[in-house]
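What you see is the complex with one protein chain gone and the rest in place.
Moving on, here comes chain A:
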Amino acid sequence: MSSRPFLRIDNIHKRFGPIIASDGVSLQIDEGEIHALLGENGAGKSVLMSMICGMVRPDEGEIVYKGVPVRFNSPREAIRQRIGMVHQHFMLVPNLTVAENYILGRGSAFRVINDIDKVHAKIRELSDRYALDVRPDALIEDLSVGEQQRVEILKALFNGIDLLILDEPTAVLTPQETDRLLTLMRDLVADGKTVVFISHKLDEVMRVSDRISVMRDGRVVNTVSVDHTDARGLARMMVGRDVGMELVRSAAAPGRLVLSVENLICRSETGLPAVRGISLGVHAGEIVGVAGVSGNGQSELALALSGLLPVDSGRVVLNGKDITGLAPARINAHGFSHIPEDRHKHGIVQSLSLSENTILQRYDQPPFAARGMLSRRAIGTHTRDLIKRFRIKCHNENQRIGDLSGGNQQKLVVARELARNPDFILVNQLARGIDIGAMEFVMEEMLKQRESGKAILLISTELEELFAICDRILVMFHGEILGELPPDRARLEELGLLMAGKTADHSEQPTLAG
């Protein structure tokens, strides 16, 4: 590790309309290090890196790369300077092959493509060298998310890089795939490359980085060497205050069976098999987790349970009543609450006010409606009460909900769903897009609901979330439940194998919990 500043970012400012994304960021990356950029959603990590790779132009400030001030007008220019970035949303064209994606935009726009064999050879060579298992003639749409990520990394290597930026690379991976990625990062550094790695996961940052820069509110708060910090210290820097990392919870005391699902089968919106025969039960006073890499039928399971997707066969029974195939409004009326994965699509109406969003399911019921008219007073009182109890940051209840931050929107969804006093709560991605502070709060709220005897099904791709509050964890793969585990971090490897669809040796161990 040399001390020559490889990349120096000096007092960068960037605004998007009224939103300040970078508020005077300064950062220094050394050559040959793995530098983690840690911070909550909206802290300005991705925007900062987009400026380094030419996707976004800074308003003010200077970027000095290899000792020369640079100002990239396009990603192409950054690639020419051997800077590569793997975006959180992959820049791969699904209907093209790996090799075709790599040559996209290269050479004359009107040339005949006749060198694809050479490209294939080069891809194979690089793939072998870094053990990436990338086939040059594979169609992107046929690859899993993990494979696509390796294709993206190999694309950067194909273009030639000295600096590789990875934006939230582990968000879509199983624990084993994550291990493999971290090893790859080490290999790249051993090869003389520099890696910047954006993350909000403390544990992997601690595992792989040499130095860590923590961002908050568009600034770098601190840069520390990994040897001089710990997870708790990093969390404090991220949030700006102490965070209780461990939630207190009592032993599970499951009561009666509230929700039971029998052999549920349904297809995705595009008509492909998504849920292939799932059976599960959720009891009063327990939180059952559903783990799995995203895209294994979890979304469809949630939508089918809540009545948003037609069920092909199987039964869903809530409180002893068959709710299979009922309309969402009828299902809700049976004591069903749904905190959806995509809150913009299924959770809130962005252009409506907080008040209006609060009564979406109950606008026609007293006290919110009387004689066919909305009762503004009752709605306002109820909404103000929720705002206060859930500490939702807003001007007032008549503000457009779309103007709130993601965390506050999520809090309102949680508040609304709990306020209906359901028997069963379906949660898909509890903490998506919200900060640690809010996450801690909604998790505590879930535990309180559990104490009060609610049955909760929590679908999540964030293992930390599952370990923190679940009583048992089901693992979903390819539309099926492959197994059940206790929320025991010691069983992480087993969980990871199940998430990858490997059930070979798990029969040796009894896997019943609580």
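Methods note: a contact is a pair of C-beta atoms (placed from the backbone, for glycine too) under 8 Å apart; a residue touches a chain by one contact, two chains touch by 3 or more; residues count from 1.
The rule is short, and it goes like this: contacts and distances are computed from a predicted model.
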*Given the options "PaaI family thioesterase", "Carbon-monoxide dehydrogenase medium subunit", "ABC transporter permease" or "Carrier domain-containing protein", which would UniProt use as the protein name of the unshown chain?*
"ABC transporter permease"
_Contacting the left-out chain in the complete assembly, out of A:Ile19, A:Val93 or A:Ala131_ = A:Val93
*Based on the whole complex, identify which of A:Val112, A:Met373 or A:Ala490 touches the chain you can't see.*
A:Val112
*Contact partner of the left-out chain, one of A:Leu104, A:Ala121, A:Val349 or A:Ala370*: A:Leu104
*Interface residues of chain A (partner: the chain not displayed)*: 55-56, 74-76, 79, 87, 91-96, 100-101, 103-113, 270
